[in-house]
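Only one protein chain is missing; all other protein chains are in place.
Now for subunit A:
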Amino acid sequence: MDLKKLTIKKTQEGLLSKEFSAVELTKECFKEIEKEKDLNAFLALNKDGALIQAEIIDKKITSGEALKKLDGVPIAIKDNILVKDIISTSGSKILENYVAPYDATVIQKLKESGAIILGKTNMDEFALGSSTENSAFGPTKNSRNRECVPGGSSGGSAVAVAADLSVAALGSDTGGSVRQPASLCGVVGFKPTYGAVSRYGLMAMASSLDQIGPITKTVEDAEIIFNTIRGKDKLDSTSVDDERVKIITGKFSKKKNLKDITIGIPKEYFISGMDSEVEKNIKNKISELEKRGAKIKEVSLPHADYALAVYYIIMPAEVSANLARYDGIRYGASERGAKNLLETYFKTRAKNFGDEPKRRIMLGTYVLSSGYYDAYYLQAQKMRTLIQEDFKKVFTEVDCLITPTTPTTAFKIGEKVDDPLAMYLNDIFTVSANVAGIPAISLPCGEAHGLPVGIQVMGQWFGEEIVFEVAKEIENKL
């Protein structure tokens, strides 16, 4: 079998035509993972569990039972999503020996649909980062150029798919952590609407921004996985029920083909400092879409320039609260030598958190602290209102927006580790979708300097359908 060519549908076709069995496919994935150990894409493997699941699928096929939509499909899971009985570290030393006591809702849904869970993928510690260099277990390498970062924080998941170690993967996206690594690795990454997918069992980073999303080889695969994991969950109060989604999407006008679609190009996303080759690729793609009949309209999101600043206030504020639970008492590492409880906190957190969590916890604590709350945190939440209003307004004129995913292609490992601000600027085009809660996908758009370029399609709140449709047009026919 050729792992390179396997999409979800092709995997199932291969299984049904007996070209390969689920057990053979699973073993092949583990063989490749072993061979590509140098990439450091995986932190833990689920060999026994995966093979047991594969045998069940093979029996189903032998007995002629119909396949469920992910039966036999190998999937890699970002390490901050809990898979029962498997170590889930979130890339942190503080959870080095933490065995997940339950399945996240998305994992339960994947298992019910027959997916084979290969293992847990490397990531920036607690998803704090844009390069996967902040993992306590060493950086992941970009399979397209091993001297480069894969992006982050879902770098392990992106490389697992890009290097054909897995057919698909799950990541989490708080400011671009699914889309940015997908872009830098040359695969598809999708962040759903805030509230579309349950976060129960996802280690919380910034709760008003976090969403779980798929990383895949094709837009269709991303759509299949999204449809598997989406839906209301009583265990996540921010998840939105189907009835409400139907009411919202019922108001959208139905678009049958590209000629009915108006694509907005926000002028604020074509900035100086952007790599000119990346920009050229994106602009070429836009004019191809125009030639094929799509209406292209330049639009403005006047507050776009403030989105990154809003993000780097709200996110660390929420991080500082969410990471308070890693205290040496509830789970994970604990410094035993402490005299009293307070010292347990201080020493456990000092020794087991990496620099980036420390930086963001302190930044968050600062912007929430008395005397600074109004100037930073409240100001950011007010600007968030304006950013959201910009999008609402623009979506009365256009059906979706197209932008680059990142201002540059993958950078070298080590290049930005000592300059947090330079690292943060990588997220400049992706954070807005999280700040406003809208869906966005990144998909490959040619190459620049021999490395993949990503193009981003953003849609309105619960406008997933049109996002997938336009993404497929870009992917298949251009």
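Throughout what follows, a residue touches a chain if its C-beta (ideal position, glycine included) is under 8 Å from a C-beta of that chain, and two chains touch if they have at least 3 such contacts; residues count from 1.
In this section, contacts and distances are computed from a predicted model.
Student: Name the absent chain as its UniProt record does, using one of the following: "Succinate dehydrogenase/fumarate reductase iron-sulfur subunit", "Multicomponent K+:H+ antiporter subunit A", "Amino acid ABC transporter ATP-binding protein" or "Aspartyl/glutamyl-tRNA(Asn/Gln) amidotransferase subunit C".
Tutor: Its UniProt record gives the name "Aspartyl/glutamyl-tRNA(Asn/Gln) amidotransferase subunit C".
Student: Of the listed residues A:Ile361, A:Val394 or A:Val431, which contacts the missing chain in the full complex?
Tutor: A:Ile361
Student: Which listed residue, A:Phe190, A:Phe395 or A:Tyr424, touches the chain dropped from view?
Tutor: A:Tyr424
Student: Give me the subunit A residues in contact with the hidden chain, please.
Tutor: Interface residues of subunit A facing the absent chain: 98-99, 101-102, 194-195, 208, 234, 237-238, 240, 244, 306, 308-310, 312-313, 320, 324, 327-334, 338-347, 349-350, 353, 358-359, 361-363, 365-366, 369, 375-376, 378-386, 388, 420-421, 424, 435-437, 461.
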